[in-house]
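Excerpt of the complex: some chains, original placement.
Letters A, B and C mark the chains as written, and numbering starts fresh at 1 in each.
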C-alpha cells in the first residue's frame, strides 16, 4: 500500500512513484509511435484512407464507460471487503485477548492466557501466509511450542487448525471448572467469527471476477485506444499523438489499477499491507497481555507491504 | 469457473477459450453478412435510401447503457451472493465440525462426532445436487448408513431433512447429559444459519430477474445492432462491417455474460465451481476431524465445475 | 411471476406473453399516428415549422437516463427485498419447525408440535392475505381449531397475533417444565425474526417511492417521447414513426416495469408468486413434521401467482 502525505495540487500532477504510469510506458510508447505514423500518412493505410470519425467513438465510449465503471466498482468492492475482513481479524483477536483475562479468572502474570494470545498472533500470521501462498513454518516455530508448530506446519488449512487448537484450550478451561458453558459458548462464537473471516478471505482469493468479463473489457479498451488515432487525425492534425496517448493513459491506467486491487492480498503496489497489519495486531495483542511491545520498525520509503 | 493465470496484456487480446466469442460467432457472422450487403447497396433497401444517421443511435445508446448496466449489476450481485452463500456453507460447517469436538467432550477417536462430520459433508453434496437438479443418492449412500441414506433419498428437500437429522444427533447428546441447553442452543443456531443458506440458494435459483426486463433488454440490444449498419454506412463506407461487428460484439457479449452468471449454480463456463467447492469443504472438514485427506485431484485444463 | 425456459436468441425477439408490450400498445399506437401526421406535415404545426433538432434531446436524454436509472434501481431493490423477506419466512419457519421437535423433547407422533407447525403454516398464509388485502378466514379455519380461528379472524394484524399465540405455546411448555429459559429465549428470538419480517413487508407495502418522483419521471418520459418526432423528422424523414415508436417503447416499457415491480406483493405479471411460495413453505414444513405431502399442483401456463 502506498502512503504519501498530501501534496500540493500542482506537484501532484508530476508524481512518478505511486502512479501506475511507469508500468504502462511500453504500451503507451507503442501507441505514440503508431499515432505519429498515422499522422504522417494522414490516416491512410496502404494508400486507402481509413474513413473513421469521432461519431462511432462516442457510441463505443458508452460501452467502454459501462465496462470500466462496472469492473472498477467490483474490484474496489473486493479490495475494501478484504480490508474489512482484516479489520475484523484485528477486532476479534483483540476481543478474544481481553476475554482470555476478564472471563477466565486468569491474571496477567499467568502462563495460560499468554499462550492463548500467542495462538491468536500465530493465527494472524498463518492467515497471511495462506493468502499469499508463502511458508508459514518460520512464524509458527517462533511463537508456538515445537510439537504444536510441527503438527500445524503440515496441515493444509493452518488458520482453521489453529482455531481448533484454541477451542481445545477453552475446552480444557471448562473441564478444569474455570469457566461454565456460557463463557465457553461466548468463546466459540468468537472463533466462529474468525472462521468466517478465514472463509471470506479464501473466497476473495479463490474466486476472481468472471474471466469472460475481463477478456471482454481488456479487448474493448485496447481496440478503442488503437483505433482512436484514425478517428481523430482529421480534426486534430499534428496534435493527435498527444491527445490519443493522454486519453489512452486514462483508460488503460484505470483498467490496470482495477486489475491490481482485484486481488487485494497480493504484493503489488496498491495491495493491502498484510505484513504491516500483522505486526500491528501483534503489538496491540501484546499490549493487552501486558507484554513488552516490539520496537516500531522505522517506516522507510512510501510503500508498505 | 474459468481459472487462468494472468496473461501478458498483448496476448490477452487474442484469447479464445474463456471468452464468450465462440458462442456468439453465428450471430456476429449473420450481422457481418448483413453489413456487407448494406455497404454494397449503399444503405438502400428496395431502392429506397434508409435515412438513418448516428444521431438517433446516441439517444438509443443511452437507453441501452441504462439497461445493460442495470441488468449486469443485478446479475453480478446474484453471482456474488451465490458465492457468498457457498462461502458461508464452508464457514458454518467448519465451525460445527470444530464444536462437535470442543463443546461435546468427545475425542478425535470417537465414532459419534465422526458421524456428525459425515452428516455435514453429505449436507454439502446434497445442497449441490438440489441446486443443479441432479441425483443425490449416490453421494448419500457413499457417506451415510444405508437406512438413513434411503430415508433421506426419497425426501423432497434433502438438505433440510439432513439438518433435522443433525438436530436429532444434538438432542440425543443432551438426553445423554453430555451437553446442556446452552450448548444445544449454540448448535441449533448454527443449524439455523445453514437453513438460511439453503433458503438463500433456493431463492436465487427459483427467482430470476423479472422476465419482462430480459425480453426488453434483449430486443433493444439486437435491434440496435442490426440497425447500426444503416446509421454508419454513409460516414464509414467500406469500414462499416468491421466497426459494426466490433460494437455489436461488445454489447452482445456483455448481455450474454450477464445471462450466464445470472444463474450461478448452473454448469456453464462462468458459473460457480460447486463440485470443486464440495471437495474442498470435504477436505477441510476431514482435516478438522483428524481423518486422512483425499488425494488432491490434478487440476486439468482451465475450467473447473 | 413469469417463468419461461431459456429461448433461442432469435425467437426471444418475438415473444409476446411475458413482455409488457401488449399493455403499452394503445399509447404506442397513439404515438405512431401522431408521428405519421408530423411526417406528413413535415414537422409544421398550424403552418409554423417547429424548429426542433436532436441537440436538446441529448440534454434531455441525460435527465431521463438519470431518472429512469434511479427509479429502476429503487423499484428493483424493493422487489428483491420483498423476495428476501419471503425467503426469510421460509428459513425461519423451517428452523422453528425443526426446533419444535429437537429442543422440546417431543416425538414426531406427538400432537403438540404438529399443532405448532400448523400455527407456522397459518402464519404464512395470513401474512400473504394481509399483504394482498384478501380474506384470511378460510385459511385460518382450515388449519386451526375453530375457536382460535374465530378469535384471530377478527383481529387487525393477524400474523402478529399468531406470533403471540406461538409465544403462548412456548410459555406453556416452560410452565410444564419441558424446556428451560434458554430454550424459551431461543424460540422468542425466532419469533422476533418473524416479527421483523412482517414489519419489513408492511414497510414495503405501505411506503411507496416518493410520489413527486413518480409524477416527475412520468412527465419527463412522456413529454420526451411525444416531442421526439419533431426533433427527428428533418433527418429521418419517412423512417421517423418507426424509430420514434421503437425508442418510446424502450423508455415507456422501462418505466412500466419499474412501476409494476415497485409493489412486489401484488398480482401483476412480474410480481412475486406469493401463492406458490405459501404452498412451498407448507410442503417443506409438513415434510419436517413427518406428515404426508400434498400433491404438487401441475404447473400450467407460464405465470405463477
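Here is the rule we use: contacts are C-beta pairs under 8 Å (C-beta built on N, C-alpha and C of every residue); 3 or more make two chains touch, one makes a residue touch a chain.
Just so it is clear, the model here is predicted, and its values are computed rather than measured.
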Please give the number of copies in the complete assembly; 3 of them are in place here. 5
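In this section, only the chains that are shown with their structure count from here on.
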Go through the assembly and pull out the chains touching chain B as well as chain C. none
What's the rotation angle, in degrees and to the nearest 5, for a C-alpha fit of chain A onto chain C? 145
Is the contact between chain A and chain B built from the same residue numbers on each copy (over half shared) or from different ones (under half shared)? different
Indicate, using Cα centroids, the chain positioned nearest the centre of all protein chains shown. B
Interchain centroid distance [CA atoms averaged], chain A/chain B, Å: 24
Please tell me the distance, in whole Å, between the geometric centres of chain A and chain C computed from their C-alpha atoms. 39
Touching two or more other chains in chain C are residues none
Which chain B residues qualify as touching chain C in the complex? 27, 50-53, 55-56, 58-60, 62-63, 65-67, 69-70, 74, 155-157, 160-161, 163-164, 167-168, 170-171, 181-182, 184-185, 188-189, 191-192, 195-196, 198-200, 202-203, 207-208, 210-213, 215-216, 218-220, 222-223
Along chain B, where are the residues that touch chain A in the complex? 1-4, 9, 12-13, 15, 18-20, 54, 57-58, 61-62, 64-65, 68-69, 72-73, 76, 79, 83-84, 87-88, 90-92, 94-95, 98-99, 101-103, 179-180, 182-183, 186, 190, 232, 235-239, 243, 246-247, 250-251, 253-254, 257, 260-261, 269-270, 272, 283-284, 287-288, 293
